[in-house]
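Only a single protein chain was left out; the remaining protein chains are all shown in position.
Up next is subunit A:
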Amino acid sequence: MAEVDKDKLYQFLLRMGDNTLILGHRVSEWCGHSPVLEEDIALANTALDLIGQTQMWLGYAGEVQGEGKSADDLAFLRDAWDFRNVLLVELPNGDFGRTMMRQFLYDAWSSIMLGHLQKSTDERIAAIAAKASKEAAYHVERSSGTVVGLGDGTEESHNRMQAALDYLWPYVGEMFASDEIDLAMAAAGIAPDPANLRDEYDALVGRVLDEATLAIPAGNYVHKGGRDGRMHTEHLGHLLCEMQWLQRAYPGCEW
């Protein structure tokens, strides 16, 4: 492996692990509230996979950081401004349609990204990606099927899915906005430059949205600020307030 700045590698791992952590928590909020039992179980299982992936990413992040922190420490004892997830995953669930649209837009990126990461020069990252990509492939199969089913469904479900896409689309661009951390990872062969994944993503997403009879909204505006920590939405603080409550109220409490 080429020499790489430890802090940049740490930031990259936080980005991966915070995406799965925050989305995993959001999806888990559906537990017991889904429209039908099968969907409830499916969402809870998806959340579980994402939290499992978080343990691998943040576990490695803690080792790279070298301050003796565990995945749990990083998940429960950082504040909003230290999180490096994209804004897309912290957005509130909305209705079931919006949750599934968000899941699809994320799964498509994740399945492509993990495919590339399996070739990482960092063996640990390649191993995590090989493990996680099997789960991501299963997730995108389900979320794309649901987007097609609801998009090309009744008038009501179609309208809701189009509204979800209109709302979420401006958050998609952040997944492909590269900065100096991404360039350092790409130069070391650790991770692809996210900007180079966009064509693959547009092809996959375009195919599914076509089949779903949904139209990508016009306009190029992109909401950013999550993966570099510059500015999260107000929603992240509320999410952390709930997710971190136990460790904040009873520091060091163990299961």
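As a working rule, contacts are C-beta pairs under 8 Å (C-beta built on N, C-alpha and C of every residue); 3 or more make two chains touch, one makes a residue touch a chain; residues count from 1.
Please note the rule applied: contacts and distances are computed from a predicted model.
**Q** For the chain that's not shown, choose its UniProt protein name out of "Tryptophan synthase alpha chain", "Ring-1,2-phenylacetyl-CoA epoxidase subunit PaaD", "Spermidine/putrescine import ATP-binding protein PotA" or "Urea transport system permease protein".
**A** "Ring-1,2-phenylacetyl-CoA epoxidase subunit PaaD"
**Q** Of A:Ile22, A:Ile128 or A:Val205, which residue touches the hidden chain?
**A** A:Ile128
**Q** Of the residues in subunit A, which ones touch the absent chain?
**A** Residues 38-39, 41-42, 45-53, 55-56, 123, 126-128, 130-132, 134-135, 138, 141-142 of subunit A touch the chain absent from view.
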